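One chain of protein is taken out of this complex; the other chains stay put.
And then chain A:
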Amino acid sequence: MQTAKTVTVGTMESSDIMITLKPNASGITIDLDSNVKKQFGAHITALMTEVLQKLGINDIAVEAVDKGALDCTIKARTIAAAYRLQGKTDYDWEALNSWNV
């Protein structure tokens, strides 16, 4: 989907990630700033891409400032950002839950 909105979720606290979504003409681009980028940067980028795609967002610019968040936090923040971007509040808990294995 296309949107002109920009949303930001999360905080700069340690073990959190702040995610900003901005319109992008084509594709998902991720600008990641992380204190664990050397060890987990590729993993974090792949995880956010996967979540966005599952929620049907394929054209978006992501700016993320990560302070060592765990995967569960990164997923939750990405989902919240995506829903807020789309203006949706009808969370599909069953679908979201099914991702957790």
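In this text, a contact is a pair of C-beta atoms (placed from the backbone, for glycine too) under 8 Å apart; a residue touches a chain by one contact, two chains touch by 3 or more; residues count from 1.
Going forward, contacts and distances are computed from a predicted model.
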For the chain not present in this complex, what protein name does its UniProt entry give, out of "Amino acid/amide ABC transporter membrane protein 2 (HAAT family)", "Citrate lyase alpha chain", "Diguanylate cyclase/phosphodiesterase with PAS/PAC sensor(S)" or "Phosphate transport system permease protein"?
"Citrate lyase alpha chain"
In the whole complex, not just what's shown, which of A:I19, A:L32 or A:A69 touches the removed chain?
A:A69
Had the left-out chain been drawn, it would touch chain A at residues 14-15, 35-36, 38-43, 67-71
